[in-house]
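Comments concern the structure below.
In this view, the complex is presented without one of its protein chains, the others remaining in place.
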Amino acid sequence: MSTTEAASPHGYIHRKDDYLKRLRRIEGQARGLQRMVEDEKYCIDILTQVSAMTKALQSVALGLLDEHMSHCVVEAAAAGGSEAEQKLREASEAIARLVRS
Amino acid sequence: MSTTEAASPHGYIHRKDDYLKRLRRIEGQARGLQRMVEDEKYCIDILTQVSAMTKALQSVALGLLDEHMSHCVVEAAAAGGSEAEQKLREASEAIARLVRS
Amino acid sequence: MSTTEAASPHGYIHRKDDYLKRLRRIEGQARGLQRMVEDEKYCIDILTQVSAMTKALQSVALGLLDEHMSHCVVEAAAAGGSEAEQKLREASEAIARLVRS
Partner (left out) sequence: MSTTEAASPHGYIHRKDDYLKRLRRIEGQARGLQRMVEDEKYCIDILTQVSAMTKALQSVALGLLDEHMSHCVVEAAAAGGSEAEQKLREASEAIARLVRS
């Protein structure tokens, strides 16, 4: 881990490249879907791609959440007090949004 | 329905521009997420964007499915026989993938 | 298929027993969850049971939807007109609720 990375305020920098790669692939899937619609590909095939893209996004979200809990939430929990409570409430709300989306 | 639209093999051409616009916005969200990760934005804010993007994708999928059923499935159902069965099975499988993703 | 079953207005009677069996099992899972909470079982184990129960419910929903489309929607599509439109709109709305829940 480089000095710059160690300076990260949000704790997930050590997997930054992995997330960027996955998000670029997701961006590519969004472009692929535009081509499919442009070319009027069969609707079911487009839906299959949308499901794959949704799963890829979910997987990024679960990874980020996992890192967030291992770093931010754990640190806040160790510190205790109102910041710990706030971090936990934020995390719970983010989880609820993911579960419901 | 115009002559051009009638030529569409897959029936959703009359809303093509709307889908393309929504998919370009989704592509933009994927790029925005990369910038957020690059700049190490707060994890919870990134997750909020992922949830918004997932909802946008779901909405595209539900729209496409709706059009597919109104056109392909209805035509196949009117024709009957094994093609109708196949179209229904395909649609059911696509719905199951969406519900489970 | 018995005479009574043939008289079914909603087309899924021939798998009624299967659905009833699955729903009774789901009811049993709901009771099992109450016992787990009553006995203060480990939270993660309770959540695992909730996920299993949600999947079982989803599976019932997808089965019912599949039958509905194969019967009601296909018949309405064959008949055409405003009833076909209404059945398709209803089915699309039910699918959207499932995808978003």
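Per-chain residue numbering starts at 1, and chain names A, B and C are given in the order in which the chains are listed.
We adopt the following convention: a contact is a pair of C-beta atoms (placed from the backbone, for glycine too) under 8 Å apart; a residue touches a chain by one contact, two chains touch by 3 or more.
Note that the coordinates shown come from a computational prediction; the quantities given were computed from them, not determined experimentally.
Undergrad: Which residue from A:26, A:44 or A:65 sits in contact with the chain not drawn here?
TA: A:65
Undergrad: By the contact criterion defined above, which parts of subunit C meet the unshown chain? Give residue numbers in ascending order.
TA: Residues 8-13, 16, 19-20, 23-24, 26-27, 30-31, 33-34, 37-38, 40-44, 46-48, 50-51, 53-55, 57-58, 60-61, 64-65, 67-68, 72, 90-91, 94, 97-98, 101 of subunit C touch the chain that is not shown.
Undergrad: Which parts of subunit A are in contact with the chain that was left out?
TA: Touch set of subunit A with respect to the missing chain: 58, 61-62, 65-66, 69-70, 73-74, 77-78, 80, 84, 88, 91-92, 95-96, 98-100.
Convention: only the chains that are shown with their structure count from here on.
Undergrad: Can you give the whole-Å distance between the Cα centres of subunit A and subunit B?
TA: Each chain's C-alpha centroid was found; their separation is 21 Å.
Undergrad: Could you please state the distance in Å, as a whole number, between where the Cα atoms of subunit A are centred and where those of subunit C are centred?
TA: About 31 Å, centre to centre.
Undergrad: Report, in whole Å, the distance between the mean C-alpha point of subunit B and the mean C-alpha point of subunit C.
TA: 24
Undergrad: Of all the residues in subunit C, which ones touch at least 2 other chains?
TA: Residues 100 of subunit C each touch two or more of the other chains.
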